[in-house]
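For this depiction, one protein chain was excluded, whereas all remaining protein chains were kept in their positions.
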Amino acid sequence: MTSAEFAREIRRNPLVILPVGALEEHGPHLPLSADILQPMALAKAIAKTRRVLILPPLWYGYCSSTRGFPGTVSIEVDTLRLVARDLVEDIYRNGVRKLLVLSGHAGSGHMAALKEGAKEVAGRHEDYRIAVLTDYDFAYELLGKDGIPEKDGHAGFVETSRVLAVAPRLVKGHARVKPDWPSFNRHEILGRPETKWKTGVQGDPRKASAAVGRKVDAYVLKRTLELIDEVFAAL
Amino acid sequence: MTSAEFAREIRRNPLVILPVGALEEHGPHLPLSADILQPMALAKAIAKTRRVLILPPLWYGYCSSTRGFPGTVSIEVDTLRLVARDLVEDIYRNGVRKLLVLSGHAGSGHMAALKEGAKEVAGRHEDYRIAVLTDYDFAYELLGKDGIPEKDGHAGFVETSRVLAVAPRLVKGHARVKPDWPSFNRHEILGRPETKWKTGVQGDPRKASAAVGRKVDAYVLKRTLELIDEVFAAL
Amino acid sequence: MTSAEFAREIRRNPLVILPVGALEEHGPHLPLSADILQPMALAKAIAKTRRVLILPPLWYGYCSSTRGFPGTVSIEVDTLRLVARDLVEDIYRNGVRKLLVLSGHAGSGHMAALKEGAKEVAGRHEDYRIAVLTDYDFAYELLGKDGIPEKDGHAGFVETSRVLAVAPRLVKGHARVKPDWPSFNRHEILGRPETKWKTGVQGDPRKASAAVGRKVDAYVLKRTLELIDEVFAAL
Amino acid sequence: MTSAEFAREIRRNPLVILPVGALEEHGPHLPLSADILQPMALAKAIAKTRRVLILPPLWYGYCSSTRGFPGTVSIEVDTLRLVARDLVEDIYRNGVRKLLVLSGHAGSGHMAALKEGAKEVAGRHEDYRIAVLTDYDFAYELLGKDGIPEKDGHAGFVETSRVLAVAPRLVKGHARVKPDWPSFNRHEILGRPETKWKTGVQGDPRKASAAVGRKVDAYVLKRTLELIDEVFAAL
Amino acid sequence: MTSAEFAREIRRNPLVILPVGALEEHGPHLPLSADILQPMALAKAIAKTRRVLILPPLWYGYCSSTRGFPGTVSIEVDTLRLVARDLVEDIYRNGVRKLLVLSGHAGSGHMAALKEGAKEVAGRHEDYRIAVLTDYDFAYELLGKDGIPEKDGHAGFVETSRVLAVAPRLVKGHARVKPDWPSFNRHEILGRPETKWKTGVQGDPRKASAAVGRKVDAYVLKRTLELIDEVFAAL
Partner (left out) sequence: MTSAEFAREIRRNPLVILPVGALEEHGPHLPLSADILQPMALAKAIAKTRRVLILPPLWYGYCSSTRGFPGTVSIEVDTLRLVARDLVEDIYRNGVRKLLVLSGHAGSGHMAALKEGAKEVAGRHEDYRIAVLTDYDFAYELLGKDGIPEKDGHAGFVETSRVLAVAPRLVKGHARVKPDWPSFNRHEILGRPETKWKTGVQGDPRKASAAVGRKVDAYVLKRTLELIDEVFAAL
């Protein structure tokens, strides 16, 4: 897409989606890119029914509990806030008035950095509609329903199923992964959390399947479209 | 307490509690100080059964969705991260090895700032046990149970009950407060959220009571003591 | 005080006082909270004759020469500047136009941080009257007069007398404290000043008395009221 | 690639390449993604003859003179420095000791930010070999040689040729582009450079061709391999 | 002086002096460079009796109350803190162990920035002796003595006399300057202090003379040498 094509598209006032990920360890079986594959797939699904412009992804986010595992490459939480602030502002300068920041990584520090960066910009422009979302906000609404376990998490049953649905060849041996959970309290602040968490897996991915993944993805899509219609329709 | 008394107490390796609040609008009926009253009361309750040293409270936190209401006095989210980092570090310098940061305000940006500030320090000192908690992490585990509504929030049924339990004279006319909810999506990023939220109340505080508040407080205390015993016992 | 009550009070254009302290070693005899007790007492005295709204105190300031003593819990100087800037700005957003930042701690770095943070805000709002004061700016005008020694300082004769006046039960054994002075030059920059200062006492607190403290406090009150009338009357 | 696969590969001490781009206007004929296409192609070419691990690209850099054109989405220069610092440090933490940061965008502020971010990390780890390069450092060595004009620049003859070589279908109508140059002095500091530069083209892309692009790319590859062998061989 | 000559001199462990000034309005009669002339003259006087290496001056400091007058060119207070920190650290890296930062400008924010920047470095190096001084700390010890007025200040009797002593030709018409004082309270924080201060003069420079200036300078030199011998002799 050239500059002129971009300008022409923006004048039609599309919803612009900025996919955000993290390059992050995801157990022994999922690819480091899991957190970018998922929002990219969701963004493409949204684009089938809404006028959408998808920006190139921000590959690097802020990882906290998996920071010490091989393959996690993270920026600092405050750097991410600045990146989010700068991008959200410069996207506005381009004439965009509807922005969905869609993160595949759901860590609370990471999400707060994205939201706070966006909020600083929102305070400057009254005509700018912004939503910051991780698809896991919706995916985990299914916990305890339809055969999905009540407790699940990072690289667990749901996430493994979803990656199986969108990139099956990148999933390696999930059926042999030992279920695991971090052995620290979720309120504990640890300098080196990986010392209390053997695998970086939170849950039991052994019975994950592409079929479950597709079901979850369909639900996440439905909920995201509802959000889009609620937040962005008015503009 | 003098410097020498402080030093003597620290040598006994107590759990140190840093209460954190926010000076924040809490509907038409609750005091601006609601978020500091609650952790102070909880800290005192903890002190009855555990060796605890309670530090003076950090009165000012980061408020986001209530920022535009009268009486909210907030610092910026990144400033709070720096304050948390500095305090957690200087508390360590004093010889403290067990620290509970206990926040009465539960906003996600606020909590992320406290956690990320603490995490930076945790990465420097392997012998430092830290937990960062808002009492609402536990209080809201009761939603949908024992006559507590499924949905509730800021200055709503639970919080009003809890303030009634600890400072009944500061609660004014909660029985006449109209139930309310923010009319924006929780994923939306708004520069001026108060324009879409009449009262700053999330829920229905009309039937709140000190009795319910005491029940919730007892549960929160039990859960916090469990956390303390799990996280800090080993040291 | 609820949000609505706060708004109503602000519409009457009161002088708002933000008490600032430090949690700081004060010799073997004074409490760590000395620097917050004093401005709180002064603020209350002011409130008897002027229309005043007292905000909750900022307990944590920046301590430099006592940093290494037990019980001092300090934030960094630049963090304090940001906290001051944020609070002074958000207080303005609430409609306040007359603000007195009243610090019980008088360290030069601490005071500069408060002043510079406030100055950044003052440059943005022409209708905002701000004064930043430590009560010791006035208290030490009495040095060498009325039986007060010519040289005195931190936790010395004057400060001990003033704490005896407002919180006598928190003063412990001042009559047995050995007079002391820092053994470094006041222009010297030390990484660890406590290695050259045994007690954190600057002066001789042995003959301090509540009577002297009350006399000093009366003088400080008179001078502060003069300041208030001069700086804030016009608005 | 999973975490374990990543760890295994790193133990073989490969050269790790971090491709960096910019989402940036490139005249009426080149795609916004030009600056990421080129280093990705170069990285893949390097990988054919050297042991290389290519990280996901950093899509967003710092654009200065094209900042005001549609489609440029930039972060601030100091944010980029922090991103570079964080990534270079976290890559080291993963065990990497040979890193090539390869930028398709060649702006001087952008390159300085990458270099200064990397330099901060280099100062902490004596066993870390790092090079920061834009492929245009080598491509422009050909100016004035072999039919390449003496003067050329952004979206001009050389760059258009190179994009024609790697992504011909993304180039649109370069034969009809009017040659252009910025009408400001290169030492001038402009808040809005786009007001003095009609097209964002620096040079004459009309006769650009894939054949020239391939020739330039072959040269750039040769020079980059020389650099790699010189800088990283020793380790 | 070449690099090698510098290295040789540093090995002799001299006192290194970093003169700091401000480019600042000084009434209608004194030059903008007054604050650099004075510490340069003092540094040269010190060099006559002590082993001293004088670094090039830092011309730009932080001006607050004169910020709005013509000819004041100031950096921000936090920038000055960083400059001081960086210089004090890099001077240490050069092997210097005795450093006097000597400022001709005496503003409290300016001095705090220099001291806090230096203090950060002092905390890292136990063998580094640093003093931060403005010559006015000593000059004003003479207020009320020997015919010097009790109250005096910026561009007043003492400063005009001192500039007359070191650079008489740069003083223009001080005998006709109207005495003046800022008409704001010294505790007031003003965004635009120049609106309440006509001339930038604090005091009465009309009877200033080179003879008085020389007397003051002799006293300042004596006091500074005492400081030097006390602080730096031990090393």
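Going in written order, the chains are labelled A, B, C, D and E, and every chain counts its residues from 1.
Following the convention adopted for this analysis, a residue touches a chain if its C-beta (ideal position, glycine included) is under 8 Å from a C-beta of that chain, and two chains touch if they have at least 3 such contacts.
Quantities reported herein were computed from a predicted structural model and do not represent experimental measurements.
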Shown chains touched by the chain that is not drawn here: D, E
Which of E:I17, E:L32, E:A113 or E:V212 contacts the chain that the document leaves out: E:L32
On chain E, residues whose C-beta touches the chain left out of the figure: 1-4, 6-7, 10, 23, 25-33, 36, 55-60, 69-76, 79, 82-83, 86-87, 90-91, 94-95, 172, 200
Chain D residues touching the omitted chain (full complex): 64, 77-78, 81, 108-109, 111-113, 115-116, 118-119, 122-126, 128-133, 137, 184-185, 187-192, 227, 230-231
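Throughout what follows, only the chains that are shown with their structure count from here on.
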Mean-CA-position distance for chain E and chain A (Å): 55
Multi-partner residues of chain B (at least 2 other chains): none
